[in-house]
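Can you read through this structure? Questions will come right after.
Here the complex is missing one protein chain, while the rest keep their positions.
Chain nomenclature is as follows: A, B and C, assigned in order of appearance, with residue numbering initiated at 1 for each chain independently.
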Amino acid sequence: MKELLKYGMVGGGPGSFIADSHRRAMRIDGETQLVAGAFSRSFEKCRQTGEELGLDPERCYADFREMARAEAARPDGIDFVVIVTPNAAHYPAAKAFLEAGIPVVCDKPLCLTVEQGEELVRLSEEKGLLFMLTYTYFGHATVRYMKEYIESGKLGKIRNVMAEYPQGWLAYEGEWGGKQGEWRCDPKLSGGVNCLGDIGTHAENMVSMVTGLKIRRLLAKLDKLVPGRVLDDNDVVLLEYEGGAVGSYWISQCAIGHRNSLQIRIYGENGSLLWKQEESEELTIVDHDGNVSKVFRGPAPSASGASFARLPAGHTEGFYEAMANLYRSYTRCLRAKKEGTFTPDMVDFPTVKEGLDSVRFIHKALESQEGGNVWVEM
Amino acid sequence: MKELLKYGMVGGGPGSFIADSHRRAMRIDGETQLVAGAFSRSFEKCRQTGEELGLDPERCYADFREMARAEAARPDGIDFVVIVTPNAAHYPAAKAFLEAGIPVVCDKPLCLTVEQGEELVRLSEEKGLLFMLTYTYFGHATVRYMKEYIESGKLGKIRNVMAEYPQGWLAYEGEWGGKQGEWRCDPKLSGGVNCLGDIGTHAENMVSMVTGLKIRRLLAKLDKLVPGRVLDDNDVVLLEYEGGAVGSYWISQCAIGHRNSLQIRIYGENGSLLWKQEESEELTIVDHDGNVSKVFRGPAPSASGASFARLPAGHTEGFYEAMANLYRSYTRCLRAKKEGTFTPDMVDFPTVKEGLDSVRFIHKALESQEGGNVWVEM
Amino acid sequence: MKELLKYGMVGGGPGSFIADSHRRAMRIDGETQLVAGAFSRSFEKCRQTGEELGLDPERCYADFREMARAEAARPDGIDFVVIVTPNAAHYPAAKAFLEAGIPVVCDKPLCLTVEQGEELVRLSEEKGLLFMLTYTYFGHATVRYMKEYIESGKLGKIRNVMAEYPQGWLAYEGEWGGKQGEWRCDPKLSGGVNCLGDIGTHAENMVSMVTGLKIRRLLAKLDKLVPGRVLDDNDVVLLEYEGGAVGSYWISQCAIGHRNSLQIRIYGENGSLLWKQEESEELTIVDHDGNVSKVFRGPAPSASGASFARLPAGHTEGFYEAMANLYRSYTRCLRAKKEGTFTPDMVDFPTVKEGLDSVRFIHKALESQEGGNVWVEM
Partner (left out) sequence: MKELLKYGMVGGGPGSFIADSHRRAMRIDGETQLVAGAFSRSFEKCRQTGEELGLDPERCYADFREMARAEAARPDGIDFVVIVTPNAAHYPAAKAFLEAGIPVVCDKPLCLTVEQGEELVRLSEEKGLLFMLTYTYFGHATVRYMKEYIESGKLGKIRNVMAEYPQGWLAYEGEWGGKQGEWRCDPKLSGGVNCLGDIGTHAENMVSMVTGLKIRRLLAKLDKLVPGRVLDDNDVVLLEYEGGAVGSYWISQCAIGHRNSLQIRIYGENGSLLWKQEESEELTIVDHDGNVSKVFRGPAPSASGASFARLPAGHTEGFYEAMANLYRSYTRCLRAKKEGTFTPDMVDFPTVKEGLDSVRFIHKALESQEGGNVWVEM
């Protein structure tokens, strides 16, 4: 039997949607085992969560720093840690584990400031530790097809990118949608940016990873449309990329009717691509002459398609499988490290560097907003 | 038998797609009769077109000014004129007919400069002449439903408007798509604005007429993405409306895969609306709680629906019927004028004033672009 | 100027939806002129309709037989007649005009009995008169693409045809949907078959004309699902065609949620085709390997596409334009007859023969139903 990789978790106490998703996603492929955790700032709650998850009580920690030290010291310590706290705790937690020599998986956004991000990049490089940011949607096989299609040159030079990520759940005055909404709308917990940091970075990261385009400058307009909101809830960012392409991202959490409508459209000189998260089993490809066709997730139509195949086309995969694909990539690299066969080109997941790119993106957008929606160079 | 209204046409020689559309659209309802024309700058071609259309050769004119004078002088002169020339000729032609006391229907955009537009507004008011701009898509019954839905208050206060109008036919380097592309890409004929003036004004007009929102200020980014293009072919305009709503319009003629994809999404505090020109038989309505439903063109679901009903739902109507609806509105008013029953609230079509709004919009966008994508007050 | 073809109309008094559609459709292309009519069994109403339509009162007839005689005798008599009465009057009217030597356009279904249909086929052949049945949906350019695609051999041998035509407007107990429903649910007026004759023949005709398949035998189940209905309102017909293909047609007028949802799916050994009337601007083509693509109405993608082009793709055409396409085909042949250039291969519209096929189809289906849903040979 293949040995399971052992992981620990920071954050993920009762009611945490994203921690639950990480755990379920990993179980689908059955390559990992949760053995340690600092699930909550309350030790009580942490122990309780640990018990529910079948953990050895010794490995339920009151504090992530203690966990990092203790796990690093154990001969059977964790192979990696998964950080799924509110945004503000990402940085100190990631730092603690990197310093303890433990590879990190961190939910997005990476951290609150560019300096923090730079430090995490530096630390992970110095220590030679694999660091994945879980931009879940990049995990979809159809998104990998997009990337491959572009890399193959079939789209030609990219001219324009239209990305959007509207949601409607925070459209209501005086309502925050429960625990989720609470910390997302609280400046202290979320780092001063609500909508753009929370979901805008998904759009930014996907465009960046799929197209390879580097932002040259941007102009952002961050609005608070729901009365009483203290953080932005509807944003537009105009972009110019190196090489001449342009882009526009629309991000909203107050667009009633949208559940989770991340969408990316890429226009090249020889055609275009359309991908929608809510219909993630398909990718629309338009060729040079405007002929429209669809390809579907499945063993075909690409090498990465085969690599991420579980179910035949028509048997739907979703959010958990996308996240499981990220872990499939990450654990493949971790195992290769253990076996001494790792090479840097094996990394096919978002890393701490892409995490830093996103933090820069947020800060430049804030700078543009504060300057009166002016162009800001990256 | 109902007496047919007599009309003349300026522009619309061989190969004119839009003139042909106007003539076909009017024939659907059979309320009008073409009796005069200055179809081309070449008298030869004008006579030929007139012959093909069954006109009395005497009423084929070498020049629109001559036509205006002659028709105004005839006892059986035209009841209105339809101007379907390239953009640059709209103003002088409209002016000539207004001065001759003849009501005008003019294709969009109204004219090239704000001063021209102001003069045409003034002239039409002074003379008391009905002046319609044929923003065709406003003619769809489903678009009228949107307007009524908003006016009813069901959507609540509007917060955000996302409009887009991408096409792909001018995406190709060194190709202009025949006669259509030629004058649209030629600064002299098109008045210095290609994409924004040609199709962006459809988006601007529809948002304006459907929502009633007034633009307070805008920030425009007009790009030339296809190598060799001298006029913009891909534009984004950010908007702030009076009262606090925001908006974003994307207009492109180089987005391969889009045939004619005008789309408007309106987000209010109590729901949202989605309309797509290419699926113009339906309107998507989202209520306060995010429930999604569709209504379809047909005698239901509104007073204007009944007023513009020809075919039952499921028997598709299209572009010609939308244009015919505009003419239905216009001729209803013209007949009321003749019969002395006209009142200003009967006007339910885009007028010279909306035409002027569009010209202002274009010029403010150009100003914003020239200033480096800065905010420009309306 | 091209001379207009003169036509007369039988049926089409006040409130007739289908007569109105024929008149509007013809006006779109402006090739014909209505000059005579026997619009109603009431002479009063006939005169009134004629007056509204601008006809010479002399050419408003109390009776279609009188009209046939009188028009045949005039030097400026009609070039063809359009029959848009309730079903039961199709046969005597068509017979009268054929005997008078006047070409006929008749709405579907052709007539009530196979004997009537055979007589009309014989008469039209003996007299050498063009006879069109207006199966409107065959007029769509996208339907012609289907036909051409199949004729090109790209689909390979056809294996299975799934056609359906559900509507919902007669789903309500004790309601007949106004005048339309009234005669459609009355056995005397409709000829004893409601749903199958009224809309099922659209499916049968389209499959027949698009695929060229000949029915070898059929098994029909005609149901009355709405309490109180005296005629069928929900039907399934199983088919075996010559050559081994099979098929299944579902027809319903009590399927709430469907407006007018004719749909045809054709499965061959090398791919499949899907066409939906309510999305008639597109055709879905699946190739041998299951790749899905869409083609859109427009000048491309075929010879007939160019021949039936009015508007560029993305500018929607609909029901009237489909019907206008049939008239375009018919008048082209009529003119060729006048000019002596007609050849039988020019006929690209449904004729009296296809009309007879439909009547046979209905009668065989009734026979199967009466036999207890047994196979009946054609």
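Observations on the model:
Note that in this section a contact is a pair of C-beta atoms (placed from the backbone, for glycine too) under 8 Å apart; a residue touches a chain by one contact, two chains touch by 3 or more.
The model shown is predicted, which means the values in this text are computed figures rather than measured ones.
The chain omitted from view is touched by exactly one of C:R65, C:K154 or C:K221, namely C:K221. Considering C:V84, C:V105, C:M146 or C:A171, the position touching the chain not shown turns out to be C:A171 (whole complex).
When the whole complex is considered, the residue among A:I28, A:A88, A:V114 or A:M346 that touches the unshown chain is A:I28.
Only one of A:G128, A:G244, A:P312 or A:G371 touches the chain withheld from this view, namely A:P312. For the options C:R41, C:K127, C:R159 or C:R332, the residue in contact with the chain missing from this view is C:R159.
Contacts to the hidden chain, counted on subunit B, fall at residues 291-295. Within the entire complex, the positions of subunit C that touch the omitted partner chain are 159-160, 162, 168, 171, 173, 219, 221, 223, 225-226, 234, 236, 238, 246, 248, 250, 252, 254-257, 259, 267-272, 274, 284, 286, 288, 290, 292, 372-375. For subunit A, the residues touching the chain absent from view are 1-2, 17, 20-21, 23-24, 27-30, 51-55, 167, 169, 258-261, 277-281, 296, 298, 310-321.
Keep in mind that, in the parts below, only the chains that are shown with their structure count from here on.
Centroid distances built from C-alpha atoms place A farthest away from subunit B. Comparing per-chain C-alpha centres with the mean over every protein C-alpha atom, the closest match is chain B. With each centre defined as the average position of its C-alpha atoms, the distance from subunit A to subunit C rounds to 56 Å.
Annotation: 44 Å between the Cα-based centres of subunit A and subunit B. In subunit C, no residue touches two or more other chains.
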